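What follows is an incomplete set of chains from the complex, kept in their original frame.
As written, the chains take the letters A and B, and residue 1 is the first residue of each chain.
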């Protein structure tokens, strides 16, 4: 057997002496250490996921974020949307003035409730631009922003509302679209840290 | 033999008893499975790539996106730019009114064609701000936005125009800069999913 082993080693080019088990085990142990380092590297946190902060309350940016979200979900990616600051307007379904202080009532009056009241980031012209974009999307058979939002929810897109923004702007739970989670910056960072891409919109 | 194996393992193979082949093969097979899991992890989709959505039609953001793009390309990264919504103004070279309906003619009239007509996101003052930024860049020998765009193309930056935005805004092919690709959200997501970083500008 030692001769056979020696043959085997000699083919590997390093002479006739048999390679001892110790050397084999050392090679394997070295590999194990390298594989463990790879397994523990930050890259292994990455999943097939896309995370978005929707900070803006503009109709055009809401549409862009939802087209990206539904596209990604349709391609099989996990998608997380984190609605914060003005983005809360996108996920409001109605306005409520009950049990709000004067500042909260002011914000409620001035901020749109739901996608119907959103304007454009450019060329809005007091709402005319937003109406034109809506008409164009309809003419070209692109799903409306409300349809896109529903599609996103149906495709399992995780919809998170920033708890702190909700409190600052005095938005009550009954003003929000159904099926939303409440979360904080840690929620977003958890998803962004395991995402292939994170966008701030 | 089982005793010998135990000995061999206990001394990490530096005794004289041979470790049995079965144990060695099992160790190697376990490592192979772990390496395969690493090879199939989402992290392995990542390339040395940067992907950007240019949603904005503002001159300052166009400049920022192109400085980042040319910088990344010069550092050897693959770079993809995806021009969508108002970002189409950055990649238009002229205006054409032929065979457009009234809405498309309106957008053509009101949106800038090419970087010469772009304004600033802040401090624009009906174009004065944009002129000042251009003068400052010239005074400081920073490449102009047109030069940056050409540099980006020469450095092999992938320039993709959002097909849907092009249709919605009624932009015709002859209005676009040469050398652009047409693509959809899947094109962007393909590149963003394999990018080290993705930016929404």
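Criterion: a residue touches a chain if its C-beta (ideal position, glycine included) is under 8 Å from a C-beta of that chain, and two chains touch if they have at least 3 such contacts.
Treat the numbers as computed from the prediction; the structure is a model and nothing was measured.
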Full count of same-sequence chains in the assembly - 2 placed in this view: 3
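As a working rule, only the chains that are shown with their structure count from here on.
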Whole-Å separation of chain centres (CA-atom averages), subunit A against subunit B: 17
Subunit B - residues contacting subunit A, complex: 8, 12-14, 18-19, 24, 27-28, 31, 34-35, 38, 41-43, 45-46, 51, 53, 55-57, 84-86, 103, 106, 110-111, 164, 167-169, 184-186, 188-189, 192-195, 197-200
In the complex with subunit B, residue positions of subunit A that touch it: 20-26, 28, 31-32, 35, 38-39, 43-44, 46-48, 50, 60-61, 64, 67-68, 71-72, 75, 77, 121-123, 132-133, 135-137, 140, 142, 196-201
